[in-house]
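Okay, handing you the structure first.
A single protein chain has been removed from this complex, and every other one stays in its place.
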Amino acid sequence: MSDEPNKGLQSPLRRKLLMGAAALPLVSILPRPSFGAGPATATVNTTGLAVTDTEVTVGILHSATGTMAISETGSIQAEKLAIEQINAAGGVLGRKIKFIQEDGASDWPTFAEKAKKLLVNDKVAAIMGCWTSASRKAVLPVVEQYNGMLYYPTFYEGLEQSKNVIYTGQEATQQILAGLNWIAKEKGAKSFFFIGSDYIWPRTSNKIARKHVENVLKGKVVGEEYYALGSTQFNSVINKIKLTKPDVIFTDVVGGSNVAFYKQLKAAGVDLSKQALLTISVTEDEIDGIGGENIAGAYACMKYFQSLDNANNKTFVPAFKKMWGEKTVIGDVTQAGYLGPWLWKLTCEKAGSFDVDKIAAASPGVEFKEAPEGYVRIHENHHLWSKTRVGRAKLDGQFELIFETADLIEPDPFPKGYQ
Amino acid sequence: MFGDYSIGELGSIFVMQGFAGLILFSVYVLMALGLAIIFGQMGVINMAHGEFMILGAYVTWMTSNLFQSYLPGLFSGYFFLAMMLAFLASGALGMLVEWGLIRHLYKRPLDTLLATWGLSLILQQAYRSVFGAREVGVELPQWMLGSLKVTDSIEVPINGIFVMGLTVSITCAVAYVIYKSRWGRQVRAVVQNRIMAGAVGINTEKVDRYTFGLGCGIAGVAGSAFTMIGSTGPTSGQLYIVDTFLVVVFGGAASLLGTIASAFSISQTQSTLEFFTSGSMAKVLTLLAVVGILMLRPQGLFALKVRK
């Protein structure tokens, strides 16, 4: 366990980052950083990746169209911001990052096809991409077969670990357990009602949550319900919630269903300032569509909130808004997307190479001290050590930080006793 | 599961569950009505139905923003204006589409399916380009939020009552227009025999255009109303379209009564099952029942004559 989140404030990289991010307009006046001063291409690239003396190519693979575009837009924006900042700060191993953006079109096979294109045709050094579990599952065999490097930003169900993937979001135990502990202690909660969308992530998350509630917290799960993706009618389950009167409603509903669920919950007279609700699927992005007034008072369990009060975040948020507009909001996954290019850069510099095998080997132990969430480090299992935080949704669509774990939580994609 | 509850609690839950079923019923009718009119009266399947609904939702969103910035005092009443605007916007677009696209295809009803599907893709992308890929949150006036306490334990959502009222009034209005008004007689005359109707002096082109516009306009109102209960984004229309189609197909498509009966049976089955099993299981069981009945009675519940 490490608790040195603010140590990195004075590092030279931090200053570079500040120059790059906060002083972006200056960059156009100042001489542009000259690329090409890094180590020879032959030494840093022995496997024929798209690396020249002055440039290195990475891929961005998200849905710009289709139903998932709503969620994935933030990740695309964050990754582009990170790449721009890295370039402004001198690039990677003296090379400017060039990116090729592909559209997964919310369609899993398209993700696989485009990943293959990026790896085989474009020979990208790394891919920042995927969002849903389904898209990751589709891309995983491709990156393993063609030995690519994928930086995956979304919190997800765990049960997976690959040499070719760095998971910059939380796996299920990291996200859930501390939050459940907190709410059990804070609210004296004993009974829980689970409601989620019907696919692998909510089901696995709820399985872990159920074991934790029953075995560790000695509480009771009074209901567990799943609704098909895209469902918009929740009145029946809301009646069941009223009937069972749980201490806590625990939700992992996703997408457009989220909007319907909270609007109907509010309309049914469930007052979230009295009824505790803990969600692991609502970030600032989702609140945009739900409307702050419909969800104010709910607790969300994440590792990052836009309102986090630390020096890193205070440079990150304005830089993001400067690039993408004042009205944009930054959710947990967006921040995790931002980590991808930075972690890759730091790993390349640690390994002194762009070779995928060397990067995979050098990844464990890489730390990113300027992460907006505070401080992260890559674990041997290619997930991140990170904190769990609980925030309460406010009317303006932001979260107010209520609780954070003292230490970084160890990622554990195959949790013993929770399977 | 009911052992631990008192009779009073159970009673109120059943009342509330009954309301939940009725709300679902209203939502289904509202969704399917526009589609059923266009299909029943013109034989055209409008695959862009969901996108017309979302146009209504976006109009509502824009109206609410306008009221918030310029007329905050009148905000509590904006929704009625928004629904009217939604009707006009979707209806106008519908008439435009009829003029530019549908009227060339009356002799080839299957092709209208493909053409309107193309239209729906274009509209989706247009919404994405104009309003952005993210969902927008429509702010509602305070009085429409929350619930009505009937007794201590029975609470009914106000927006549910609103949707029910809206559905009843729109259905009555449509039934009146089609079965009682002069224009409705013209519509039915054109349906029965286009050539004869033209020969007795009915402007069939105009009748077609207004019928299509009416169907699309109702879709717009439905979209506007659904901002209360669902999401508004470029692809949200697709969330509704499957249910809409099922209701229309199951009802037999040709008659208003069929649509209403089908919406009623599907919604009651689903909401009862939802209560006794779980959400996704209820959906599956309902759909299986629908398919089973469609295999036995493929022309739907209330079809009088379905030859192509």
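Per-chain residue numbering starts at 1, and chain names A and B are given in the order in which the chains are listed.
Criterion: a residue touches a chain if its C-beta (ideal position, glycine included) is under 8 Å from a C-beta of that chain, and two chains touch if they have at least 3 such contacts.
Rule of thumb we're sticking to: contacts and distances are computed from a predicted model.
The listed choices are "Transketolase", "Heme exporter protein C", "Urea ABC transporter permease subunit UrtC" or "NADH-quinone oxidoreductase subunit E"; the UniProt protein name belonging to the chain that is not shown reads "Urea ABC transporter permease subunit UrtC". Interface note: of B:10, B:122 or B:196, the residue touching the hidden chain in the full complex is B:122.
Touching the missing chain, out of A:198, A:224 or A:286, is residue A:198. Although one chain is not drawn, the whole complex shows that of B:8, B:72 or B:298 it is B:298 that touches it. Although one chain is not displayed, its contacts with chain A can still be listed: residues 64-65, 102-103, 105, 107-110, 112-113, 116-117, 120-121, 133-134, 137-138, 140-141, 145, 157, 159, 198-200, 203-204, 207, 228-229, 414, 419.
Residues of chain B in contact with the chain left out of this view: 39, 43-45, 47, 101, 104-105, 107-115, 117-122, 124-125, 128-129, 241-242, 245-246, 248-249, 253, 280-281, 283-284, 287-288, 290-291, 294-296, 298-299, 306-308.
Convention: only the chains that are shown with their structure count from here on.
Within the complex, the chain B residues that touch chain A are 5, 9, 13, 16-17, 19-20, 23-24, 27, 125, 128, 132-139, 145-147, 149, 155, 157-160, 226, 228-236, 238-240, 270-271, 274-275, 278-280, 282-283.
Every residue of chain A that touches chain B in the complex is listed here, in rising order: 64-67, 69-70, 73, 195, 198, 224-228, 230-240, 242-243, 255-260, 263-264, 266-269, 285, 287-294.
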